[in-house]
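With one protein chain held back, the other chains of the complex are shown just where they sit.
The letters A and B name the chains in turn, as written, and every chain counts its residues from 1.
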Amino acid sequence: MSLDTMLGDRQKLAYIASQAADARLNVELETEGMTLNIGPQHPATHGTLRIICRLDGEQVVWAEPSAGYMHRGYEKLTEVRTFPQVTTLVNRIDWLGSFANEVPFILASEKLMQVEAPPRAQHIRTILFELSRIANVGLFLGDLGVQMGAVTPVFMAFRDREYVLNLIESATGGRFHPNFDRIGGLLNDLPKGWIEETRGVMRKLRNFCTEMEDLLFGNEIFQTRTRGVGIIPKDVALSHGLSGANLRASGVDYDLRRDQVLPMAWDKTEFTVWTHPDGDSFARCWVRLMETRESTLIVDQLLDTMPAGPVMAKVPRIIKVPEGEAWVSTENPLGEMGYYVVSKGDLGPFRVKIRSASFNNISIVPWVLRGVYVPDIITILASLYFILGDIDR
Amino acid sequence: MGLKPKVPGLVKGLGVTFNTMMKTFTEGAATVQYPHEKEAPTLRARGVIALREDNCTACMLCARSCPDWCIYIEGHKELAPPRRAGGAPRKVNKLDRFDIDYALCMYCGICVEVCPFDALFWSPEYEYSEPRIADLLHDKDKLGEWMETVPEAPELEVGADKKGKK
Partner (left out) sequence: MLAVTIPYWGQTLLRVLGGIVAVLLPAGTIVYLFLFKMMSFMQSRLGPMEAGPYGSMQLFAEVGKWLQKEDIVPGRADKYIFRAAPLIVLVSTFLLVVVVPFGPDAYFTNFEIGVFYMLAVSSISTLGILIAGWSSANKYSLLGGLRAAGQLIAYELPMVLAVVGVVIQAGTMNLQDIVLKQNGGEIFGLDWIGNPYILTQFIGFAVFMIAVQAELTQVPFDMPIAESELVSGYMTEYSGFRFLIFFIAEFATAGIFSLIASALFLGGWGVPFAWFGWDNVGDISNWMNIVGPLIMFSKMMLLSFVIMWVRFTYPRFREDQLQRFAWKVLIPVSLVNIMVTAILKVAF
């Protein structure tokens, strides 16, 4: 049965049109060298990212990311949901460190309602935020090994991440999608024994960081693969809108936890902001390792100074946020994540604009991938660390 | 302190894997052999939602607040006998149908949270997968059966304000 007999006229036209579009794309790109699609199905991209590279032998001449394969329409979805429902949805943007996604949205809504969460709630919010950061970046460290070819670190990462997920589950009820933050505070308080357990888990995670250092970062082969690869100078990083560890690895001393005042408990702790002057892949990975360890120290400090009190402020049962617009951004595990919430006094927001860190982080891919070898593409993408849910929302 | 030779990273890496191997050999793996041994989830784990039918008044708050609209409620009003002799008959809501479609449920917990009559509870049960998707629609009776697995709310941590709410 040939193609002709099975399709109707309309379908045939559609098929021809799609072939022509592909041919146009191929003709444009294929003037020299080989065009290679990295993705959308690929073991190295964290999800369905497609990077179109034109290669000359093994060197990249031109590269462009083509995102959108995982677009779920978050900003449209939030227009028809109420505020508690939006909190549920927003968990799923950066699914590895999911509590961190709720926080800027809740803070923006609280700003509009002119409500501040009680100090205990702020403390617990910050602790859970840092735990999400540890869970997220812990996985990154393991995944880095896999991209480089070392199959063992990822299992250690998952093993030690289990402890953090169990902690989050015992407090919130959900391992991956806590849905714990509410306007005015938190859903519930911590169960008994959580503080002691968390202290033990933080010790284990510090051991994990040392193990990663020995197994991966100290390895000469890893250093040869990552040092000097994908150097992003300071001005280029700033002009492309990089944020988070990518920016700090290029030497820019910028951390939203320290540099802005939010109703969270970071100003009650002391922590170092790690930067690295090189701006290469090794710097980005190293900064994240140091940040993970720093997060465990922050959590320890917060556990020591936890105030007593309620976890929920006085808010009405059915929440109607007054009219207004608010922008809050925080230092999420992936970078700077912000929410611009526009409310018209309804049960749900009128419009929510989500500034996700990875979307801006991969804007540098065409610039940084020129002239690198194919294996270095993987190194650079691994060190930039994006999550598809964050890029495509 | 400075006299100890620096061990090259290559050798240290081999040491880490070797140590992990010996540790798995002597102390056991970090994994749980699932069908034969099972790990108990925490008390607050969101496994399945249980319904206490006596408390439910078919107020529809849970169905309205579900982000996925996966709760299907049907009820009707009935006249119940008056509380005291000589009074007017009371109008009560009777629940006909209360289905939760677990194929849609996002396990967010908003329904449990908003219920004003404490009719919905979380239970850590998670082993209810079915070969047919249609069987994932749990009706009133099945949701009532889950009530047996609902644990007591855990005690709250030091410094908390009130006793644990369910």
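FYI, a residue touches a chain if its C-beta (ideal position, glycine included) is under 8 Å from a C-beta of that chain, and two chains touch if they have at least 3 such contacts.
These numbers were taken from a predicted model, which means no experiment stands behind them.
Among A:Phe222, A:Trp274, A:Tyr339 or A:Phe386, only A:Phe222 touches the chain that is left out of the view. Which of A:Gly251, A:Gly309, A:Gly324 or A:Pro375 touches the hidden chain is settled by the complete complex: it is A:Pro375. Set against the missing chain, the residues B:Met21, B:Ala103 or B:Met147 yield one that touches it, B:Met21. Mapped onto subunit B, the footprint of the missing chain covers residues 10, 13-14, 16-18, 20-21, 23-25, 29-31, 33.
Looking at subunit A, the residues touching the absent chain are 34, 36, 42-44, 58, 145-152, 155-156, 159, 215-216, 219, 221-222, 224-225, 373-378.
Methods note: only the chains that are shown with their structure count from here on.
Residue ranges of subunit B in contact with subunit A, taken from their complex: 8-10, 12-13, 15-17, 20, 30, 41-46, 65, 67, 106-110, 113-114, 122, 154-162, 164-165.
Listed in rising order, the residues of subunit A touching subunit B in the complex are 81-82, 84-85, 88-89, 120, 152, 156, 159, 162, 166, 169-174, 177, 179, 187-195, 211, 214-223, 306-311.
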